[in-house]
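Below: the structure, in structure tokens.
All protein chains but one are shown in place.
Chain nomenclature is as follows: A and B, assigned in order of appearance, with residue numbering initiated at 1 for each chain independently.
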Amino acid sequence: MNLLLPAPLLIPLLCATLSLLGRRAVGVQRFLAVAGCSLNLVVSACLLYAVDKDGIQVMQSGSWPAPFGISLVVDRLSAIMLVLSGLMGAAVAVFSLAAMDRHRPKFGFYFFYHTLLMGVNGSFLTGDLFNLYVWFEVMLMSSFALMSLGSERAQLEGGIKYVALNVLSTAFFLAALGVLYGMTGTLNMAHLATIVRSAGNQGMLTTVSLLFMVAFGIKSAAFPLFFWLPASYHTPPSPVSAIFAGLLTKVGVYALIRLFTLVFVTDAAFTHVILLAGAGLTMLTGVLGAAAQTEMRRILSFHIVSQVGYMIMGLGLLTPLALAGSVFYIVHHVIVKTNLFLVAGVIAFRTGTNELMALGGFVRTMPWLALFFLIPAMSLAGLPPLSGFFAKLMLIVASFREYSWVIAITALAVGFLTLYSMTKIWNEVFWKPMPPASSEAMAKVPWTVRDRVCLFSPIMALALCTVLIGICAEPLFGLSERAAGQLLNPDEYIRAVLEEAVRP
Amino acid sequence: MGSLILRKATRYLFPVIMMFSIYLLLRGHNEPGGGFVGGLAAASAFILNQLAFDVPSTKRLMNVDSLTLIGVGLLTALGSSVFTLLDGQPYFSSHWATIRITSDWHLSIGTPLIFDIGVYLVVLGVTLAILLSISNFRKSP
Partner (left out) sequence: MTEVYLSLVIGVLYAAGLYLMMCRNIAKFIIGLGLIGHGANLLIFTAAGLSTQRAPIVPEGVTIPVVPIVDPLPQALILTAIVIGFGLTAFVLALFLSAHEVEGTDDLEKMRSTDQ
């Protein structure tokens, strides 16, 4: 167990270090990326198995007992998130073998890729609020670097917008941390949970919780501070935007779920209603923004925003089914969204553009690609029998049970509008005849067997996941229900972290 | 920055600052100091050299690429905990070995020191990498 728990941090760190030392040998870096990320996936899957079987796993780093040292804690939610990050890391690493040009690895693409994964995994693993801040920063720094690597004009502009709001969010996070520490004298989340329940100054606590909500809301691109995401996600190379789309905002959502189920539940009537309202507005603005866009990755970026609304919706309702719906939705969304960005990446690889105007005819030129676009796109819109259908079903049933009509109807309407955006992409990119300029451009780009294997295998694997989750939803449904049960009964978490400390 | 006084002074100050940085690194376990400040002090020595002379001479003085420095430092810091992992203890638990020099004079070397050396190298490497990359901008108007 001792080796397994920190492994999702140590493997990326080791890979990052080795890619830095071998920065001139692109082949070595590529091998390391695929091998390291696959190992990471295997380790995360083992962790998930162990956690689901034996309960919450805790490691006190440096053998310092719990409220004093930094605890690494894995419960079911963290383990699910770790598996997702491992899966996306491996898929995008394989994709990058063909889609990433040869000069970016020399400037540290793979180094930052690994540190990004380390930051993401660290955020899922840690049981300490300040440590969460540090992992956020690790993740941010690497994402800044990945975003601006290559220094193309659009990348730099997108980078500045991305940096601006994200740095502001970490400043809010830091300030909230300071006030919370001043009130409670601890930053260990389990310890905080025990103190907050008996603390006197509940009004101040609610204020602090709102500060956290703003900080994580910016991170997860929730309404009203989501503008950085659609302004920047379409600028970097396609593997980078695929991994960003899959993982980064979900870290913000994870942090929201963690804090607002473990620590800030004492004033749920107030805070969780705000979350719910924010979720509804996030869904709506995201999907309406997407309707106005004419670039594939930009449409998909706006849909990330609207999908984040669904995940927060489950948290806002705070019933077992709703929370299970959120967890299920995160799993579904990460897989599907990364897949769609990878498809956009293949199209950009062949034609050099993602503008809808310049594209067309892919249903004839690349029928398999059309199929692998259709599966995640229909899943995103929530058509049965794909994963998105069950994710949306759980959330909407949960909201009807709580008599939250407004949010339920919003969620349904947003689903229809998502279908509209997906059919728009389908019509423009796949169905209409291809403009002659693009087909000439496409004929010039080489399309080797190696490219096909590297580009298509991750897309196929992820599409298969979507279909499998849809056809046999039961295992994942059970797992997310158990995860939600664990989140709603924080005693198990608290006991696991704090009692471990007493044991020598 | 062509001041003769600065150049002359740098020749003498450079080794002194470097030695001070190592002193800071070694005393860091129980007293103020440690890998981080040590690394910053060492970086400041190189920055002084860069102010007094120029970027190429600083690069010659460093002799290794700052990115390699970061890599080696990370490996050292990671490696410091290999013993503890193999021992089955939580990550970052410290181990100490005591070397007797005379009967009442002994030297304790532990994994935190190795970790600190790693931090020292990383901080030195990162600071120099940032400064060198920013000072490269000045050449192109």
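Definition applied: a contact is a pair of C-beta atoms (placed from the backbone, for glycine too) under 8 Å apart; a residue touches a chain by one contact, two chains touch by 3 or more.
Given the structure is predicted, the values throughout are model-derived calculations rather than measurements.
In the entire assembly, the chain absent from the figure touches the shown chains A, B. For the chain missing from the display, the contacting residue among A:52, A:157, A:267 or A:402 is A:157, taking the whole complex into account.
Of A:178, A:224 or A:384, it is A:178 that touches the chain left out of the display.
Among A:31, A:64 or A:144, only A:144 touches the chain that is left out of the view. Summary of contacts with the chain left out: across A:40, A:96 or A:235, the touching residue is A:235.
If you put the missing chain back, the residues of chain B touching it would be 30-32, 36, 126, 130, 133-134, 137, 140.
Residues 130, 133-134, 137, 140-141, 144-145, 148, 151, 153-154, 156-161, 163-164, 167-168, 171, 174-175, 177-179, 181-183, 185, 187, 227, 230-232, 234-235 of chain A touch the missing chain (whole complex, contact as defined above).
Just so we're on the same page, only the chains that are shown with their structure count from here on.
Separating the CA-averaged centres of chain A and chain B is a span of 36 Å. Put simply, chain A touches chain B in their complex at residues 2-3, 6, 10, 13-14, 16-18, 20-21, 23, 59-63, 108. Taken in their complex, chain B has these residues touching chain A: 67-68, 70-72, 74-75, 78, 85, 88-94.
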